[in-house]
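All protein chains of the complex are present and in place, except for one that has been dropped.
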Amino acid sequence: MVVLKYLFNVLVFPGLLFSALVGLLLSGLDRKVVARMQKRIGPPIIQPIYDFFKLLGKETIVPRAASRRTFLYAPVIGLLALVTVTLFIPIYKYTAISTVADIIVILYLLTIPAVALIMGGAASGSPYAGVGISREMVAIISYELPLVIVLLTIGKHVGMALNKGVITFSLSQIVSYQAEFGPMITNWRLIPAALALLLIIPIKVGSLPFDIAEAEIEICEGPLVEYSGAPLAIFKLNHAIKMFIMTSLFVTLFLSGKGTGILILDIVLQVLLSAVIVVISISTLKAITARLKVEQVLKFFWTYPTALALISLILVWIGR
Amino acid sequence: MFKKLIEKSFEKSPWLFHLNTGSCNGCDIEIVSVITPRYDAERMGFKLTGSPRHADIILVTGPITSQSRDRLIRTLAQVPDPKVVVSIGSCPRSTNVFNGSYSVEGPLDKYVPIDVSIAGCPPKPEAIIDGLAKAIEILREKRRAMK
């Protein structure tokens, strides 16, 4: 019986089917809102689902200079890691797996899709892909530092109240703290950390103004330049699931709480709040800015979001 | 089981790639103006991609100059099936005013069969949208005949 429950969790909810569907819908919503901000009618909201099925119908070409197995298996590794991460994120009171050190597991597993992109690009054997993967490495270096500081800040704040002063790494404890004292964003000490996390979400997802790695016209799409057919469909699916995971993580860390008691209404509430975060942080920046240069991205992330997160950390440490 | 859904998706989300083989850039400006907010082609699912391996419909402009002939053949061979070749303007159809020049290698008909041709010098963006709508139907027929 336990095996059946885990199979249901991995394949249907909150695993592959649920997060793929919600991720593709959120990605479509993002495109529609960007189009409306630029005063035009955009594509319909279910457009990424049509994109995914169309890519499944094209033929797959493996170039002669590529190493075949790495080329074909790189996106699948990214998909497996992302599906595992979705099992750890709680939806108001329901988690599939809840352990003592949730945050550390999520941090490590979330670097695997980025590394899978680097592996796929390196196995292509094309010079455009080589330029793309070096830019992706610069992007990973720049956002890891503020992300760790934000997570440590929230862990310390909750740990002072519920865990006898030690940092807590468990997401279910963070949710139960918010059920007692209200959502985390109402605490004035943690607002700089929320702003820092809102700025980190676009670069994790790979959208303007920080999309120096993939989806570019200036280096012919970067690491994805030689992909076609089914592997490309899985890469686009990874991109959509990453959007769902990052916004859902923001909602759990800052806007969670008691919720209603019914599971279906909790799911709907979480998805609606994720959609609001997508519109605020991803679409608005995508519609009005251009792309930054590589050294400007590194300089930006090691000054502004790091400073905001450090201010929150110091305020939490000396308060209480 | 998924066959009908895949066939319908070929109609709803075709991706374009634009190839310039020595044109005067008039037709290129009209292609880019189809993406602007006034004639928005994205509401029908069109998207300009950066790599020929991601594309379904290839838009070719310009008479084929001798410097770009090898690159044209290599790029067209990289596009995965099913694909549709659309020639925009009168330069690829029959090399317009550059007929008989020493550096022009002839109309596009010599290298690849053209599916849709849009005449005009340059064609109006509404005519380009008409041609793309015809190309989508041909794409769906090619997908149906593939397996």
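By letter and in written order, the chains are A and B; residue numbering begins at 1 in each of them.
Note that a contact is a pair of C-beta atoms (placed from the backbone, for glycine too) under 8 Å apart; a residue touches a chain by one contact, two chains touch by 3 or more.
Quick note on the criterion: contacts and distances are computed from a predicted model.
Novice: Name the chain not shown, per its UniProt record: "4Fe-4S ferredoxin, iron-sulfur binding domain protein", "Glutamyl-tRNA(Gln) amidotransferase subunit A", "Thiazole synthase" or "Xanthine dehydrogenase family protein subunit M"?
Specialist: In UniProt, the chain excluded from the picture bears the name "4Fe-4S ferredoxin, iron-sulfur binding domain protein".
Novice: Thinking of the whole complex, not just what is shown, which of A:Thr70, A:Thr84, A:Ser134 or A:Thr284 touches the missing chain?
Specialist: Within the whole complex, the residue contacting the unshown chain is A:Thr284.
Novice: Kindly state which of the options B:Arg69, B:Arg93 or B:Lys142 is in contact with the chain not pictured.
Specialist: Answering carefully, the residue with contact to the hidden chain is B:Arg93.
Novice: Among the options B:His18, B:Arg43 or B:Arg69, which residue touches the chain absent from this view?
Specialist: Once the missing chain is taken into account, the touching residue is B:Arg43.
Novice: What is the set of chain A residues that contact the non-displayed chain in the whole complex?
Specialist: Here the touching residues of chain A are 33, 36-41, 284, 287-289, 304.
Novice: Using the touch rule from the top, list residues of chain B that touch the missing partner.
Specialist: Counting over the whole complex, chain B touches the hidden chain at residues 37-40, 43, 90, 93-97, 99, 115-121, 123-124, 126-131, 133-134, 138.
The working rule: only the chains that are shown with their structure count from here on.
Novice: What is the distance in Å between the mean C-alpha positions of chain A and chain B?
Specialist: 35
Novice: Taking the complex as given, what residues does chain B use to touch chain A?
Specialist: Against chain A, chain B makes touches at 2, 5-10, 12-14, 37, 40, 42-45, 48-51, 53-54, 56, 78, 80-82, 143.
Novice: Which residues of chain A touch chain B in their complex?
Specialist: So the residues of chain A touching chain B come out as 35, 38-44, 47, 50-51, 53-54, 56-61, 215-217, 220-221, 224-229, 232.
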